[in-house]
Every structure is written in C-alpha cells, then in structure tokens.
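The structure under discussion is supplied below as structure tokens; questions concerning it will follow.
Left out: one protein chain. Kept in place: all the others.
Should a chain be cited, it is by its letter among A and B, assigned in written order, with residues numbered from 1 in that chain.
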Amino acid sequence: MKISTLFAALLILISAALPLVIPEAYLYLIGLTYLFAIIVISWDLMVGYTGQVNLGHTTFVGLGAYIAALLQTPLRIGIAVHPAVAIIVGGLAAALVGFVIGVITLRLRGYYFSLVTAILPLVFMQTVFIWRDVFGGEEGFSIAGYALFDTTLSKYYFALILLLVSLAAMLKIVRSRIGLRLMAVRDSEELAESIGIDTTRYKVLAFVLSSFFAGIAGAAIVNYRYTVGPELYDIPLMLLVILSAVLGGLGTIYGPLIGAIVIYLAKNWWLRDLISMASLPINDEIVLYAILIAVGILMPRGFFHELQDRLKH
Amino acid sequence: MRYAKAVLTAVILLATITSLCVQSGQKAEREKVVVGVIGPMSLPEGMAEEKAVKLAAEEINAQGGILGYPIEVVVGDTKLDSNTASTEFRRLATIENADVIIGGFSSGVMLTMMETMAETKTLFLADASSPAHAKKVAENYERYKYWFRVTQNNGSTFALDLADMVKFLKVSGYDASKVYIIRDEHVWTDPVVEALKPLLEAEGVEIVKDVRVPRGYSEYEQLIQDAESMDADLIMPILAIAGTGDILAKQWATLKPNLLLAGHDLAAIDAEFYNKTNGMANYEIFIADGGALVTAPPTEKCKEFVEAYKKKYGHYPESHQAYGAYDAVYLYKMAVEMAAKAGEKDPFDPDVLVKYLEKFDASNPAELTRPIAFYKNHDLMWGDKYVRNWISQWQDGKQYIIYPDSVANGEFKLPPWIEK
Partner (left out) sequence: MIDVLLKIIVFGAVVGGIWGLVASGFSLIFGVSRILNFAHGAAFVCSAYVAFMLISSGVNVYASILAGLAVSGLLGILVYSLTRPVRKNEVMVIIVTLALALLIQQILLVNFGDRGISIIPLVKGVVELNNLKVTNMRVTSFILAVVSLVSLDLVISKTSIGKRILATSQDSEAAMLIGIDVERIFILVMVLSSILAGFAGILYAQIFAISPETSLRALIYAFAIVILGGLGSLRGSIVSSFIVGYILVVTITFLGARWSEFVMLLAIVTILVVKPTGLFGVEE
C-alpha cells in the first residue's frame, strides 16, 4: 500500500472522528466548508484542466439550489419529491444548462467564454427577482421540514460523504484519458487538434461535469441550511471560489481542496478577529483580495505547486 | 510519495484547527449574562447594532447588571450572507452560550437565521421587516416562538403610514388625488402596495402607475416626466433595496416637476443623506423607519440614548437599527426581572422568557426609546402610541417629523417650485 493512500485514509478517519471532539457549531461550519470545497474543486476541473476561465460558476450552484428547493417543498410549486432525488435533479439541471452554454461559447477561443460566463449569474439572478412568486425574490424561501437531514451530526456526515464521493469522481476523471486530453487542450490547443482531439468537445465535457458537481453542491447547501436565496448566484461567492482555487493551485484538485478549506474557515472564523485586533480601517475581504493579488503575481501556480516543488528539492 | 507530504501538511493543518476549538463548550454555573449581537458588521446597520448593544450593556452593568449578573456582549458578523449568518448565529448560541441574540438585518439572511434559532432554541430579538418572518411564528408557534421583532414594524405597515401621509397632505392643503408609485422589484413591496390600494381608494386617490425598478436603477428622470405627463400629484417611492433613492431625489430636485416626492425611501432616513445629495434632498417627504429620528426623539429615553451614543462614539446613530438593538437589551432585562419576580426557577430560560415578553401587549407597552409591544405573532405593534414610521420631511439640512401631531416637531413645507 502506498504511503499517500495511507495518509488519505488517515485524513478521512480524522474527518469522520471530528464530531467526537468538536462542538456542534464548528462542526456545522466545517460541514458547510466541505460543500463549499465541492464547488471549488469542480471549478478547478474546468478552469485548471482546460484553461478556460469560468467566471459564472455560481450560476450552476444557484440553479442546483433553486431547482432542488422547488422540487422538495410542496409550498412553492406543489411538488414534493424525495430530497435525494431533488439534489440529483438539481445537479442534472445545472449540467444541462452547462451543456447548452458550453456548446454555444466554447466553440470560440480567447476570452469570449469568460465574458459570457461573467454575465450569466446576473441573468439568472434577475429571474429570481422577476418571477418572485416562484423563486421568492431577494428573500429566498425556506424548505424547513422537507430537508434531507435534521441534526447537525447527520448533516455533517452527509457533507463529508458527498465531498469524498465528488472528490473521488473528479480525481478519477482527471486521471483518466479524458483528463489527459483536457490538459493537452489547455497546454496547446493547436497541438491537441493536430493529434486529432476534438478540443471543443472535451471543453464542453469538462464544463458539463463541472456544472453538475456545482449544482449538486448548491442543492446540498440548501438541504444543509434549509433556505435558498439569490446570494448563491452572487459574485461574492464566485470570488471566494476563485480565491480558494488560485491560492491552492489550479489544475491539481488537491490544491483547491486545501485552499477551499483554509479560506472558508478563515473567512468565517478567525480572520475577522485577527483583523479587528489590528484595528485598521479594513475588512477581511480586503485582506483576502490583497493576498490573492500577491499570490497571483508571486506564485501564479499556487501554494500547492510551490509546496510540491519545495518538497521535491 | 510527493502527494504524501502534502497530505501530511493537510493533516497537521486540520489538527491545529481542531485543537483551536476544543477548549470551549461546557455549560458552567451562571456568572454572567451573555448577550449576542449579530449583523453585517461592515455596514452602518450592523455597526449601529453593535455599538447600541454595547452602550446598553455598559449602562446596565454600571447599575449592577441583570439580577446581579454582569452582561457580556459577544458579536457575530453575518456579512449579509446566509451561510455565514447561520454559522455565526450557531456559534453565538452554542459556543458563546448567548442567552439572547439581538439584531439581524436583511430579510433573506433573517429567514436563514430563524432556522438556526429554532434549532438552537435561542431567544432572538430581531430586526428586518419582512412579513414572512412573523408569519412563520404564527404558522409554527412552537418552533419559531423565540423570535420577536423589536427594531422596526412589519414592512406591510408602510401601507398604513403611506395612506396616512396622503391624508395628512390633504389636510395640510395639498390634495394628492393621483399617485405615481416607484418601488423596489422585491417581495417586500408586494404586500405594501396590496394593502395600500384599498386604503387610497377609500380616500378617492388614484394610483396612476405602479413602476417596479431593479437594484441599482438610475434612470428616474424618465419616470418623473412620465408621472408629470400623467398629471400625478405625487411620486411615491417605496424603495429600500434599489439603493438609489438619492438619485431619485436629485433628479426630482433638478427637474423641479410640479409634483411632490413623498413616500418611503430608506436612503432618506440616513442623517448624511442631505450632504450626500448636495442638499438636493430638500423637501423630500419620507417615512422614518424604526420609529425614531435623531432630530426628533419620540421619548425622553430616546433623547438620552441619542446623546449618550454621541458622547460615547462621537457621532449620532448611523442607522435606525441602533434604537431597536438598544431597546432589545433593556427589554431582555425587564423580561428576566419579571420572570425572577414571579418566582420562575430559571428566569433565563428562553421558553420562560417568551411568556414574559408576550406580556408586553397593546395594554402594556415597554416604555423604551420607543414604546414597544407585540402582537400575537411577535410582530412589533404599530400605532401612534407604539412604534410607527413617522412621516418626516427634509427641510434645509434637517429632518423634521411632520405627522402625527403628538410627536411632530416641524410643519409640512411645500417646495417653492410647486404650484397647486
């Protein structure tokens, strides 16, 4: 057995044992962090492996969330399917939208994909306000009573298992022939085409898979906190995803995973206290964005790659 | 192998995080009362809540605390994000062991926090104005009974205020028979307009148009001219989320149309509004949400509070959330003391306190910076004798309450360019 496998097993064991030592409120946060990590690694699956910057990943988080929420509670559109079904449908719907958008935008090279995806979440957010009888407008709505789990402990394990399954699936994908071809497309589109790879097809495939996991994560978040709201589409969430993935190191899956966990916990936990101690006219977001700029310039390959390089030498 | 070390680092990282948070959690003998305050701490609303709660705690502690226990204030930041808010609320409730949590702000975030409140069974003396919140208490009392709206009235009561405003203008000699509504594209304005329609109809007032604008909307000049061409007598904004009430006021003052600007504009309540619009907000009539204004405090206690706030922080409350948060601390103290007096075994038990807070009803309001009483669904009671959104006007850099007479400190002034 390889050492890395052993460590992975150990890590999973620790995560599974956390509820024994950690108070419920932090457990709740860590579970939420796992769901956030799914969003981040699914973003990496697209951006890190195809080099196409998706600025509208939250479109799919929000879509998954709203669709699952609408299907779960009979109070909105009169349908009440089992939460597990709703979550999967949420993921599939996100994947479908991802497919349509991918087919349209990924034919073109350059920045078009980034520009279009940057606008997408705004379009979807408008739908929430305009058809607010269905989507609940700015306020969102609650699915309390129709969610998958009702204790923090069960929610925590649900989030952990979902993260592990998604992680395993995405690792499987990037290590398969698909993953290799995606990286070929990223590194040189011309070269990839010359050896007979249908670059658009692979980019769309990566986008669809990435959207699917984002949708699942969105739907899971709704089941985790019992409410859905337009902020799941919104720009701040998108930025947090970018921040985590870039700090961790694009195109590594593990890097963004670690980045997601560190950043999300930092932002929701100790960063604010740290900053209020400094008593400067700044907030935690200013600090995070400054770090992002610094990392982007000084080590554009992210902490994870840096770390790997240091360890190798 | 090369991943192994990375994984190792992750383990160490996780272990550090774990060890960081193991220390807390156990419930000990009571030594203090923990008051949590939660809000968006980088925005004026949250800052005002935090400062007001701390001021109240300081005052109460100087007088011996609550039943002899000193108050400790713990702060949570929602960052206006539902995920963060639910996490922070849970932290305050279960790690910091807050006996009561005060604050909130923003309907969607509040909706999420109410779920956490129900799970952790924490008393929540809250802000935000959506009718959906009180409805939850009415529909599922046992689950949501810990929630009380303290800071401001249910948003749908704006209909009553707006109808009164139109009536008051008529009495003051400005007959507004045609009204042009500009409102947020948001759920909160729907019940307002729904309730407003019959009230205005009864007065013989016609709504000539009802325009909804999205967040960040700026092209009001077209709407103002549209209103003028429809012979409207007043433009009635019902704006909070759009965030651009200042642009409306500015463009109204620039175009000088022959109609009043009178309605609810959240931005206009801000004491800095006049400066930020370079004085172009002059003559705008607005509704002072939260039942208090720095320039016209409705009660003696409110006057003292406003001055104490200024003394401690160097400026007046930056938002009306301050009044509610300040009142909430005193309200909590009153409820605990009532429970103790009645011989309750644990006067800090939230289930017990709900009963005592409910005693502040129509016949028995708590006289704080505003007189506070609750309806059966724990909504803040509306009325001249309780809290209502005072009809006010900007006049030469100062906010005046112009209606009702019991609290008014100024008179309605017609903009000089209007001829009716």
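Here, contacts are C-beta pairs under 8 Å (C-beta built on N, C-alpha and C of every residue); 3 or more make two chains touch, one makes a residue touch a chain.
Small disclaimer: the values here were computed from a predicted structure and weren't measured.
J.: Please pick, from B:Ile66, B:Met114, B:Leu223 or B:Met236, the residue that touches the omitted chain in the full complex.
T.: B:Leu223
J.: Hey, which of B:Asp164, B:Glu185, B:Asp289 or B:Asp379 is the one touching the hidden chain?
T.: Hidden-chain contact among the options goes to B:Glu185.
J.: Touching the absent chain in the whole complex: find that residue among A:Ile79, A:Ile119, A:Val165 or A:Leu191.
T.: A:Ile119
J.: Which subunit A residues touch the hidden chain?
T.: Touch set of subunit A with respect to the missing chain: 47, 51, 53, 55, 104-105, 107-112, 114-116, 118-120, 122-123, 126-127, 129-130, 235, 239, 242-243, 246, 250, 281-283, 285-286, 289-290, 292-293, 296-297, 300.
J.: Which residue numbers on subunit B touch the omitted chain?
T.: 42-44, 185, 211-214, 216-219, 221-223, 225, 229, 243-244, 246-247, 250-251, 254-257, 267, 270, 272-273, 275-278, 280
As a convention for this text, only the chains that are shown with their structure count from here on.
J.: Just the number, please: Cα centre separation of subunit A and subunit B in whole Å.
T.: Those two chain centres are 34 Å apart.
J.: Help me check something: in the complex, which residues belonging to subunit A touch subunit B?
T.: Listed in rising order, the residues of subunit A that touch subunit B are 2-4, 7-8, 10-11, 14-15, 18, 21-26, 28-29, 32, 36, 126, 129-130, 132, 136-142, 144, 152, 221, 225-227, 229-231, 236-237, 254, 258, 261-262, 265, 267-268, 270, 272, 283, 304, 307-308, 311-312.
J.: Residues of subunit B touching subunit A in their complex?
T.: 1-11, 13-15, 17-18, 20-22, 24-25, 41-42, 77, 80-84, 86-88, 90-91, 93-95, 107-109, 111-112, 114-116, 118-119, 130, 132, 136, 143, 185-188, 190, 214-215, 241
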